[in-house]
Structures are given as structure tokens and as C-alpha cells.
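A single protein chain has been omitted; all remaining protein chains appear in their positions.
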Amino acid sequence: MSGNTFGVLFRFTTFGESHGPAIGCVIDGVPPRLALNEADIQVWLDRRRPGQSRFTTQRREPDTVRILSGVYQGQTTGTPIGLLIDNVDQRSHDYGDIAESFRPGHADYTYHHKYGIRDPRGGGRSSARETALRVAAGAVARKVLGGVSVRGALIQLGSHAIDRARWDWNEVNNNPLFCPDAVAAAQWADTLDQVRKAGSSIGAVVEVVAEGVPLGLGAPVYDKLDADTAKALMSITAVKGVEIGEGFAAAALSGEANADEMRAGPNGTVRFLSNHAGGILGGIATGQPIVARMAVKPTSSILTPRRTVDVNGNEVEIFTKGRHDPCVGIRAVPVAEAMVACVLADHLLRHRGQCGG
Amino acid sequence: MSGNTFGVLFRFTTFGESHGPAIGCVIDGVPPRLALNEADIQVWLDRRRPGQSRFTTQRREPDTVRILSGVYQGQTTGTPIGLLIDNVDQRSHDYGDIAESFRPGHADYTYHHKYGIRDPRGGGRSSARETALRVAAGAVARKVLGGVSVRGALIQLGSHAIDRARWDWNEVNNNPLFCPDAVAAAQWADTLDQVRKAGSSIGAVVEVVAEGVPLGLGAPVYDKLDADTAKALMSITAVKGVEIGEGFAAAALSGEANADEMRAGPNGTVRFLSNHAGGILGGIATGQPIVARMAVKPTSSILTPRRTVDVNGNEVEIFTKGRHDPCVGIRAVPVAEAMVACVLADHLLRHRGQCGG
Amino acid sequence: MSGNTFGVLFRFTTFGESHGPAIGCVIDGVPPRLALNEADIQVWLDRRRPGQSRFTTQRREPDTVRILSGVYQGQTTGTPIGLLIDNVDQRSHDYGDIAESFRPGHADYTYHHKYGIRDPRGGGRSSARETALRVAAGAVARKVLGGVSVRGALIQLGSHAIDRARWDWNEVNNNPLFCPDAVAAAQWADTLDQVRKAGSSIGAVVEVVAEGVPLGLGAPVYDKLDADTAKALMSITAVKGVEIGEGFAAAALSGEANADEMRAGPNGTVRFLSNHAGGILGGIATGQPIVARMAVKPTSSILTPRRTVDVNGNEVEIFTKGRHDPCVGIRAVPVAEAMVACVLADHLLRHRGQCGG
Partner (left out) sequence: MSGNTFGVLFRFTTFGESHGPAIGCVIDGVPPRLALNEADIQVWLDRRRPGQSRFTTQRREPDTVRILSGVYQGQTTGTPIGLLIDNVDQRSHDYGDIAESFRPGHADYTYHHKYGIRDPRGGGRSSARETALRVAAGAVARKVLGGVSVRGALIQLGSHAIDRARWDWNEVNNNPLFCPDAVAAAQWADTLDQVRKAGSSIGAVVEVVAEGVPLGLGAPVYDKLDADTAKALMSITAVKGVEIGEGFAAAALSGEANADEMRAGPNGTVRFLSNHAGGILGGIATGQPIVARMAVKPTSSILTPRRTVDVNGNEVEIFTKGRHDPCVGIRAVPVAEAMVACVLADHLLRHRGQCGG
């Protein structure tokens, strides 16, 4: 249980480093007779793929996924789905510095001391490359979820937040930053150009909204739907904070202001007058949209030299050459969506197991 | 797997509602030959116990814990530790309103629809009473952790944050609010008196700091130490946000500002010049203090009438009589500490299992 | 994960030693709105209770179960069911010999060396007393299973097997040995009297038959229905062998003889012409009766002195005073039934989770 599996009933297990021959994923517990082919997965992988704009790493990975098992004649069979993505762009690097010294803010140092050995090529297992497999698993989770919509957006770059009044989901796919606010998107492009040219990096905030989640999904105590979501998002590389609904702003509210009042809706349903809860009460989905956010720190791989130590304990300076994202938060958008989809698919099956229907 | 167990190797399973005869906990995987008696657990339960000041619910629960198994002659035996706490103050209430109508912001509504049945007495399983067992498990986790210190504090009440320059750990136990800033503690007491008299409630932010955590604890991908911590804290009643280190503030930092530079320390160790990471890199402990925060929403049980619906879909108004905490964030402090201790104890055993010694 | 929890979705966790104040069980994942009260559980506990005939230990334990949570107004709520059984007959023993020396064939020796500490009173956690909780969990599993019948019988005592032509399920409850063959039951009573008077013990074979198990329960590879059943039965104290269907006799069959041929049954069903498979093919239930057997070794606690060593490594002799079962296989019958019921309930929920319906 060294933590390379996610989920209980809908669960996926991944392997692979950024510079090995391939990375892969086993998705287990998928219901049988769902339509699934490689294009269903590839479309989501393509959203996350690097090298699509000047704002993400120029590493050129086609990230072409192959389904090795679990699908027969275009339908899932209920047996494990094996996925494989070859690593193509393993450019020959000089990893000397990175192999010998610890990048501040990077997992080099902790891997080295946990395991006593480390694959220094491209970050090894701690590379963001692993997140491609999360996106692939998320594509299958969406099939399990049927009509549930799970969409993400970049809502803050550095200290600049979007204007929520301008939120337009269509805009998210119109700019390379997954920004729902066209005005902010244009401003951020300038900001990112400066950051990129300076060899620096910048943080961001991502929001994911899931609509159509059935009332009742979740669990009451330790595996609360929000707790599992928090784990899912915090497990993504570079994430340092997670919120549900009002999040940290809830601390500043009164009980009156925070209450989501209810009125009778059509056909015996309930209509909420607000959604401070972000769609989850007591760990269980209310039927309102689930709203989650995560904070992504700036990439630790920057061109500016930083003080550090080498593996022998000597004081040195280090800067990171190579092709890095100036803002990893951008490509984290499809990853965050995927993780939320996986949590929901898992809880859908868990709920059906215990409560039927 | 309806989510009433927490942890992998150090794991606890709880049961019990606020108004049944008792609540209980089974702690499994505890190493043998640790000194443990009931007083070791009781001291932590007493910190969380209600009714100790005018700022927490006046329900009078002694929360006396009994060890039913797993300890022989004052030492753990390696077999499961069964704990039982009798429910004493089951005052005879009129639960008519709560049984028939859904309190806005409360789990009433979601339990009712998930299970089709609900124990309305005192919140049933969704009651904060369940958190007493987390504190008990945390007391045992501390034994497993040996020299690791895990301490929590209330750092924000409503919109008023402490002044970190005045942080004094000794002060935390000097006031009934677990506030490390004596000046803020005095101001907050006034604020809370107003909130309480108004029958309202208020949110808060809790910070937990773990010192002495061995470098290397954690796991690289889905069970990152920060991901498990996020789940642990988000699973506590009323929590809506979790941060590690800089948290959401990391989004606004540049890569240069966020990097924790390293210098050679004494005896071959490494000295970090800052701790933006909050003690965790790539999911693995750096050896620096682990710093986690959580946002607690205001109690949903308030005296002000709110609009809602009843179980038959009729529009009604509801307000909550009874003995409620004006700020559940206060008693969440020992709970948050306990959950962090449990995550660390689990990862201590997991690390030893895979990597030895 | 020191192994005190059984099951995935329908799962129970137990604690308690034979001479502590109480033993207990948490049953998690139970579907809501099942009718359940203490009498539903007590009836099964009473079947296993010691002291009901001269053929079982004379320890007098009423084994009265209390439901502490998870049931409201006679129905399960979907939250964990806490059960407690007080230990009543903790007769004051002299455990000097057992505490200082290792009984051959008993877990004394291995516990001592695994944990470096051991509760010597009455076998501690390795006592058959723990099996009462399995029976309690099995009673709840039967509620989950609805119309599925799970029945067990003693089919061999020492080297004497029943005559299957005389099998009568009604007879099982007519004699204190759970024997389905009235002739054998009478003969075995004599045999057991001799064994008991000699201070010796004897082994046995138990068979469990589950009828009405839905076609399709199970899983294909590692969690095969037969694999989980094998684990469930082998985990019972003193069990040394497990068989499904033909079991070891299958080794001597040809492929032709072992094949369960199929014919069309009424209403589109299939009629099997035999059941060599014991109701499971490829890890999945065929809809035929599931047939499992287990071999129970003779009790290791006997009056005849045996050679052993003490905790200091000195060579000594030991014999076990006290009130022991001459054949633990007898009381293992309700325990085996319960474990099969728990496996089936778990797979019922797991199947529903993945495949629906």
C-alpha cells in the first residue's frame, strides 16, 4: 500500500516514470457494457497534452493511449481496463546537476531520503507526467457517471482573480488558459509571457464544478464526499490547498448567512436558495452543483539560481534548465476535473452497493 | 466500505450516535509494548469535552473512556484496542421539528435521502459527538509517534485573525478558545458572547503544527502525506477548506519566492531557510514542521428562523432549540490535532513496512 | 491492517479477549431499512453458546448481545452497527503454567514471539471466544441476504463420516452435535464421551451449504467467491483445510466425470445435472447450491502431559486444566455458517455496486 491506487470500487492503479519506456494505468471495477474506445479517452488526454501553446512546456508528447484489455467490440467487459501510453520525447538531457543536487521546492530531496535511491531523469515518479493517467482514468469515470457534467476552469493566476460576473463556460475552451473570463484571459496571457521570459513561474487557483450529481452520493464520516475530493485534489502535483463551496470564506460567515435555505421546487423536489455548501452536506451530495477549488503553487523548476545542497551535503546553487511550465496550474485543470470525476464514479458505485438503485 | 474506518496500518473504526447508549472505537494495528492506560486517553478527551466554558455547548458529557481490550498490565499487546464511551446526558428532547423538517446547512436532508431513514435524535451519526472518538484514537496515535509533537490552535474567528507575532503556544491552554494570541483571545471572548446571546454562530480557522516528523514519511502519488492530511481534516464535521504550508497564498507567489532554499546544517543535516511547503514535498515529509490549516463553517444550528421544507415537501420555517456551540471551530482544535496524529502514525508504520527501520 | 476486519463492502471489525470486560464488533456497510433487533442476533449466538451439552466446554457464558448503534426503531439506518457482549464467566484461574510455558499446538508460542507480550488469560485474542462475534456478524449478513439459506452440519468426527444417504437437515437441530445423520449422531455421542473422559480431544469436518445464491455473485480473479470463502473458513480457529464442491476428490476425477452438464430448465433457466463444482465456476456463483467444507483439528488443550519449553527456554511438561471442548468442530458449525453468510453478503453488495440490480 505505497499509495499508487486511488478509489474503492472504481479504482485505478498507475505506474511509470517520465523517462521510462511507457506509463500505464489499470482501471478496475468499471461496470460492464459501457461504450468505450480509445478516442473517448484520447479527447481528454489531448486537453492536457503539453506543447499546445507557448504557456506550457515545449516537451512534445503525443500521449497516445492504447487500450490493452477490458474492452471487447467497443464495450467494457467488467474486467480490468489496461491502458498504456508510450513515452516518446525522451530527449537526451544532462541530468548531472539535478542528479547530484536537490531543487528547492521539489521532491528530489524527500525521495532521496525516503528510498535511498532516486531516478533523477525528468523527476521520475514525481513528474507531472503521471497526471496523464489520472486524465485517462477520469475519461472512463465520465462514462460511469453518464449524465453528470464535470468541468474545470482557471479562476486565478498569481494574485489576479477572474470577474465571476463574466464567467462563460464556452470561453474556457477558447483560450489556452482554461479561463472562463475572456478579459482576464487576455491579461493573463501578457502576465504569463513576462513570467516565461523571466524564467520564473507563477501559481494559480482552479475551480471544478460537477452538475447532475445524484442526491445521496457520499458517506457520512471518514469517507465523506468532500473528504475524498480533498484527498483527490491535494494528491495532484503542486496543490497546496483545497476548498469546497465557500471554503475558507465560510470562516467569516455567520450561521444565518451560511445557511442554504430551501423551498419547494417543482414535482416534489427541493429548491435551494444558495449553495454556500458547494453541494455537499454531512459528506453527502445535496443534488446541487458540487464546487471545489484548489490552489496550485508555482513550478519549482525555474531558471533563477537558488541556494541548495548536494547529495554530499555541500552548499551549492542550482537552476533548472529544460522545458518547464511557467504555470502548472493551467494543465492542472483537466487533471482536477478527472480526479473529481473519479471520486464521483467511485461513490456512485459505492452508494449503489450499499443502498441499491 | 461505508467509510467508518480511517487509516491503513494504524486504523480506527468507530460507531455510535449521539443519543444511543454509547459510542465506541476499535483501534487496530497498534504496535505492541507501548505504555497505555485510560488516563493517557482521558487527558485529550477532557480538552475536547463540552461544557467547559460558556463558549461551548452546555451539554454535560463526562466522556469517560474505558479500554475494553488490547492492553494488558499497562502495555499494548498488538491486538485491537476497543474503547467505549457511555452517552450520559441524553436529555429528553422534543425532536419533533428536527425529525420532520430539514435544518438548512445540516446533514438532515442528505441522510434522509441517502438512506431513506434517519435517527433524528441529536444529529445521529452526523453529530459532532463522533469526534470524541477521533480524539481518543489520536491519543493512541501520539503513543505510536513517540517524540513527535502535534499541537493545534485557533488562528481566526470570523474575519478576525490572530497576530502571528504574538503566537505563544503556552497561551493556547490559558484561554478557553485555544488561541495562541492573548490579545486576540480577549477580543474574541467578547465577540463570542455577542454571537451566543444573539443565538447565532460563527466560523473559524484552525492551524495544526507537527514537529519532529521524520524525514521520509509519506508516499509519492495518491496517498501523499498532504493528501491524507487533507482528507483527515476535511472529514471533520463542518470543515470546508484545508491548506498545507502557504496554502491558497501559494497561488500568488513566484517560483523564486516560494522556494525553500537549503543550507548545510550541523552534523550533515540540512537547514531550510523557509517553510513555504509546510513540511511536505512531493507527498513526503521534509523533516521541517508540518503546517496544516482548516476552515470551519459556522454551526448550522441557530436560533434565528430559516426557511426550509419538511419531509413531505411543505415549505416551513425552522430554528434549532437546544445546547449548541456558537463556534464549533473551538472544539475542533483537539480533533484536528488528533486527525493529524493519526495520519502521521499510519504513515510511520507504512514507511517502516516498506522501507524498514 | 493487522487483520481484525473482514470484508470489503459488508465488513465487520472485532475486538476483545476472552478475559477482558467485554468483546465487541462493528458491522459496517449494512444496507438501510432492514428489520433488525437483538433477538435476531441472539438466536444464532445461542446455537454457538458453550455449556449447552456435555460435549462442549462447561464455561457458562450467556453471550447476551446488545446493539449500541446503527438501528433506529427496529430498522437499520445504514450507519455502523456496534455490538457488545459482556464477558461474564471470568472464573479466577491460576494461569501460572500457561503464562510461563507454551502449549503445543497452541498460539501461545507464536503470539509471544510476534508481539513480545501476551495476555495469557484464557487464550487472549486467540481464544475461540472471538468466534461469537463472527456469529453475530453472520446474523446481520443473513438479513442482507434475504432469501438465501446458509446451513451447516458436522459430517465427520475423527475418522468416522456420516452416511450421506441418511442426511436430514431437520436432524441437525435434534442432536447437540449438529449431525445430519441420526445414526451417526448416536455413535458419535459415545465416542465423544470417551474422548472427554480421557481428557483428550478429537478433530472433525464441517460442511456448509448455501442455497438460493444469485447467479453471478463473485469476482473473476483474486477475490473469487471460492477464494474469499476459503479465507473466511481457514481464518476460523483450528481449521486446517477447506474444500469447495468435490474438493480434494476432484484431483482423482477425469474431465468427463467432473463436468457439470447443463440442460434447459423451466422458464429459460438452466438445469445442472450434477454439482461437482460446488456452485462456483471461475470464482462466480452458478446459482446451484454452494458447498464448502472445512477440517477442524483436535483441541490443543488436553489433560495428557506433553513436552514443551517455557518462556526461558527450559524443557518442561504441560497439560491444560480447565473447561475445554473435546471437539471444537461442534461449535465451529454455526461459526462456519456465519462466515459463509458474511462472504455472500459482501459479494452481494459488491456485485450490485459494479453491475447494478
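For clarity, chains are labelled A, B and C in written order, and residue numbers in each chain start from 1.
What we mean here is this: a contact is a pair of C-beta atoms (placed from the backbone, for glycine too) under 8 Å apart; a residue touches a chain by one contact, two chains touch by 3 or more.
Predicted model, so just to flag it, every value in this text is computed and none were measured.
Seen across the whole complex, the unshown chain contacts subunit B at 1, 9, 29-32, 78-79, 220, 349-350, 352-357. Counting the whole complex, the residues of subunit A in touch with the unshown chain are 1-2, 4-5, 8-9, 11, 13-17, 20-24, 26, 28-29, 32-33, 66, 68-70, 72, 75-82, 84, 114-119, 124-125.
Although one chain is not displayed, subunit C still touches it through residues 1-6, 8-9, 14, 102, 104-107, 109-111, 113-116, 125-126, 130, 156, 158-159, 195, 200-205, 215-224, 226-235, 237, 240-264, 268, 270, 273, 276-278, 280-286, 295-302, 304, 306-309, 313-315, 329, 350-351, 354-355.
Note that in this section only the chains that are shown with their structure count from here on.
Mean C-alpha positions place subunit A and subunit B at a centre distance of 26 Å. Per-chain CA centroids place subunit A at a distance of 46 Å from subunit C. Counting partner chains per residue, subunit A shows two or more touched chains at residues 1, 9, 220, 350, 354-355.
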